[in-house]
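Apart from one protein chain that is not included, each protein chain of the complex appears where it belongs.
Now for chain A:
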Amino acid sequence: MQYAKFVKPAFDDFVLPSKKYTDVIIPRGGDNHVAIDLIVQHIRTKLGQHDLCKIYPNVYVIQSTFQIRGMHTLIRDKEISKHDFVFYSDRLIRLVVEHGLGHLPFTEKQIVTPTGSVYTGVDFCKKLCGVSIIRSGESMENALRACCKGIKIGKILIHRDGDNGKQLIYEKLPKDILERHVLLLDPVLATGNSANQAIELLIQKGVPESHIIFLNLISAPEGIHCVCKRFPSLKIVTSEIDHSLNEEYRVIPGLGEFGDRYFGTDD
């Protein structure tokens, strides 16, 4: 009675037409496990993803765990000892480096294990090098060396002189850098101006933009916009994206002057 008089007409008149506004239609309701799983995964992915990663597909934030947030809490704390700052920065940097290496190209390779079975694996790219932006970037060299034995590491020094254009004063890069994939190292991405200058230099040396992976510990949204707009095929790997820059171009909440804290020159 109720069904015929209200439910059915209301469905036909109001509910059914609204179907055209949906993004997906789920047939068979709650029994459709494939579709429910699909939607749950989608929501999870979207929640876990920073907005900037949706805009720039080449920005990767390493998967956050409580351990990673705990390490960030330690290194960002102004009360932490120098010893702990270096220890936890090193652990985080190691994770960023490992994640960054995961973006290098590969070739398939089959090997035989000691049990006599075949394992279909990969052979990873051997033509690579690091380039650290002096001084903070040098803090990332140890982690890179710990992962890639005997890796070549070039250096770029960009002199900071107010905000009226920055000047490059030093560079020393491997001669065959244009044939290599480059891991560009700088723990803090702030405005992106010095990063852009360093990337520009690498491109001038003949390194294809898509062969550069820029590794950060923390990145400001302003810096990500600045770098990704200019170099859309470069990849950025970072462990956290911060809130913003303040009027002095420092990352907020940030972690202060990374170089001073890491190298102990802040007294």
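Quick note on the criterion: a residue touches a chain if its C-beta (ideal position, glycine included) is under 8 Å from a C-beta of that chain, and two chains touch if they have at least 3 such contacts; residues count from 1.
As a convention for this text, contacts and distances are computed from a predicted model.
Asker: Can you pick, from "LicD family-domain-containing protein", "Proteasome subunit beta", "Uridine kinase" or "Mannose-1-phosphate guanyltransferase", the UniProt name of the chain not shown?
Answerer: Not shown, but named in UniProt as "Uridine kinase".
Asker: Extract the touching residues of chain A with respect to the undisplayed chain.
Answerer: 19-20, 22-27, 32, 34-35, 37-39, 41-42, 45, 63, 65-70, 72-73, 76-79, 87, 91, 94-95, 98-99, 101-106, 109-124, 146-147, 149, 243, 246, 250-257, 261
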